[in-house]
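Below you will find the structure I want to go over with you.
Just one protein chain is left out here, and the rest sit where they should.
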Amino acid sequence: MNENKKKGILVLPAVILVALATQIPLIITVYNSMIRWIIVRPDLSKKFIGSQYYKKIFTSDEFWLVFQNTMVLTVISLAACLALGTLLAFLLHRQFTGVGIVRTLLISPFFLMDSVIGVFWRNVMLNPSFGLLYYFYKFFSLTPPDMLAEAPLFFIIILVIWKWTPFFMLVLLAGLQSIPEEVLEAAVVDGANAWNKTIYVILPMVMKYITISLLLGLIFILKTFGLVFTTTRGGPGFASTNFPYYVYRIAFLGWNVGKSSAIAVVIIIISLAIILVLFKLLRKTITEVEV
Amino acid sequence: MIKKILVLLVILATIATASLAKNVTLTIATVNNPDMKIMESLSSQFTKETGIKLSWVILPENELRQKITEDVALGAGKFDIVTIGIIEVKNWVNYGWITPLDPFFTDMDTTAKKAYDLDDVLQSVREGLSAKGQLYALPFYGETSITYYRKDLFEKAGLTMPKEPSWNQILDFATKLHDPDNGFYGLCLRGLPGWGENMAVFGTMINAFGGRWYDMDWNAQFDTPEMKNAFEFYNTLIKEVSEPGATGVGFTEGLTLMAQGKAGIWYDASVGAGLLNDPSQSKVVGKLGYARAPYAKKHNNGWLWSWSLAMESASKHKKEAFKFLTWVTSKDYINLVGETKSWVNAPSGSRKSTYENPKYQKVADFAPLVLSAMRAVDYNHPSILPTPYIGTPFVVFPEWPHLGSEVAQQLAATIAGKKTIDEALKACQKIANEVAEEGGYKQ
Partner (left out) sequence: MKKTSSAIVTVITFIIAIIYFFPIFWMIISGFKHEIDVVNLTFPFTLTLENFKTIFSGKVSHYFMNSIYITLVSTSLSMMLGVPVSYALVMSKFKRGDDLFFWFISTTLLPPVGIVIPVYIIFKCLNMLDTYCGLILMYTAVNIPLVIWMMRSFFKDIPRELIEASKIDGATELTTFFRIILPLSRHGLSATILLVIVFIWNEFFFALHLTYTRAATLPVHVAAYMTQEGLFWAKMCAISTVAILPPLLAGWINQKQLVRGLTMGAVKG
């Protein structure tokens, strides 16, 4: 079988399916972003208005606040997940009885539905009147903080970290376990102490895993929606609205297809830019990194 | 001979259509509250009686609204029966998304019509569910907003709650009962941002304080002193005498607080009464008193809300759908709930006869108050000032979910200390004006 035919058979089915299911809606969304179409006002005819929504978006205060929120949420979550995940990976890399149980306990949050995490934490855990938080603080005779109002973005960040750290932990653990023992032993024989061992021996070998977890984590955390929806509703005001929730607000409360499509397009472009930059950056600065 | 054949044909045809009818499945979209859950569980009775099967889509309120709106507006038309509120009825009639029910009532035979007794349905609710002179939905239950208070604690503190308190009185009472160090709050009030959550309560406050959303030329009115008063008073109530974490408190959370005995006064939906008097869920059974919604400059501020069932115009089984609509909103159904579940859970706020039923009166000491409150609502005149819109407490136009949610967020920002009241008012003013312009209301 000639080479091209083979490549075609291997690759085409996936390409076709993914293209149909994602690119067609994308093209429609781009088109929608340039028309005025409000679903609950069929009496207002669909009108082509070009880039009006784009202008509105970039000149609105809310967009920049949402942009900031999304960046803060993503960067802090990724950093914390990476740090915490690394720590946990090291702890699990040892041999001890019950390591399997510990691992199961630690990865469980990743399997929960976002909406369940949100509703549960907001009410049963952190509600300042009848949640666990309340009883915890009452034990010390203090009044609990109202996290939802005072630090809504932080609230969501905590949930994101709780959910995603197990993922980072698993990937980094796999990375640690892929380092052959001889390499580590050789480093010890060479007289390298623990710190040097980490930096010069372990780090380059797990770099690939760090990159994978960071990039995957980035893509998914950028799309965080369920957690926002079930906890803060993006509020108060726009304080905890991130990109996807902003689209939701305009699309399903405002029923404004045009504006929400425009926001979606902007988001996609920004996400693409971020990923592109990261790809290039990682390739340039760290040798031998394959993503 | 021919006559016999004709008769035979008619009989065969009847059997055929009857069996066809037996294969009809109605798809119903409804909200996930206890009354609807009871409806789902009792509907097997309906299937037994008529052979019509039912397929349910049950979702929380927000998701339900989105799904139904999507279905009617984007034309999929997969629901036969949808559970909507007064606001959707008024808005959707213009687009022909739901079917008027009057023709079906005309087609009903006299015994069925008498048994259904449309006049028994509360007039304010019937009017709410009508538009252009026709009835478009039948109410499953209706509610208004009332003031719940702890009779026992009021007595102990020597306080008396009038039948219709003023907001100042509420503040006063709540201050006297407020004891946050012991986990007890004078007042419990919704703060959860949402057009149907904090805005339901706050919307009545805007009306009570003599404000309105738009003047007759569709200019936004957030720069008026009445609106500012409403914002300020709401802030005072929340910050000084209410539960912490108000921005997370919607109806369910408020109900939880009140049922746990953690609040002295609760201003919210009348449907909470049944739940608060259910010993398996509430610690304050028998300790509650009831009063009307508070007034300030305007009286009669209770809201009007009814979860009602309507038929999508796209439905292919309208006759069967109508059968279910009338079955589940009939006196017989209410009796069924009362007898099989409990009378305190019987759907209320829809029919006069429920309130006249001695079995209901026995368990629902709040019934007379709720009935008078529902009767007093004037849906068409929400404010003491003239308005280009109707609706208590919402602004009935299709843009309401958008306007309501955005203002709700601004309000929540004020109680969370993220914005000053003036900043929030300015933002609301901008949003409301934009909505009026983009929607083509303001010329």
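When the chains are written out, they are named A and B in that same order, and each has its own residue count from 1.
By definition in this document, a contact is a pair of C-beta atoms (placed from the backbone, for glycine too) under 8 Å apart; a residue touches a chain by one contact, two chains touch by 3 or more.
Because the structure is predicted, anything quoted here is derived from the model rather than measured.
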Among B:K114, B:K156 or B:K283, residue touching the chain not depicted
B:K283
Of B:L42, B:I58 or B:L118, the residue in touch with the unshown chain
B:I58
Contacts from chain A to the absent chain lie at residues 3, 6-7, 9-11, 13-15, 17-18, 20-26, 28-29, 32, 88, 91-92, 94, 96, 98, 100-116, 119-121, 123-125, 130-132, 135, 162, 170, 173-174, 177-178, 180, 208, 212, 216, 219, 222-223, 225-226, 230, 243-245, 247-248, 251, 257, 260-261, 263-265, 267-268, 271-272, 275, 279, 290-291
Could you please point out the chain B residues that touch the chain left off the display?
27, 32-34, 37, 55-61, 63, 66-67, 70, 74-76, 78-79, 250-252, 255-256, 259-260, 269, 271-272, 275, 280-281, 283
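Criterion: only the chains that are shown with their structure count from here on.
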Between chain A and chain B, centroid-to-centroid distance (C-alpha), Å:
37
Within their complex, state which residues of chain A touch chain B.
38-44, 122-123, 127-130, 134, 138, 143-144, 146-150, 152, 232-239, 249, 252-256
How about chain B: which of its residues touch chain A in the complex?
66, 69-70, 73-74, 91, 94-95, 180, 183, 185, 192-195, 243-249, 253, 256-257, 260, 262, 398-399, 401-402, 405, 408-410, 412-413, 415-419, 427, 439-440
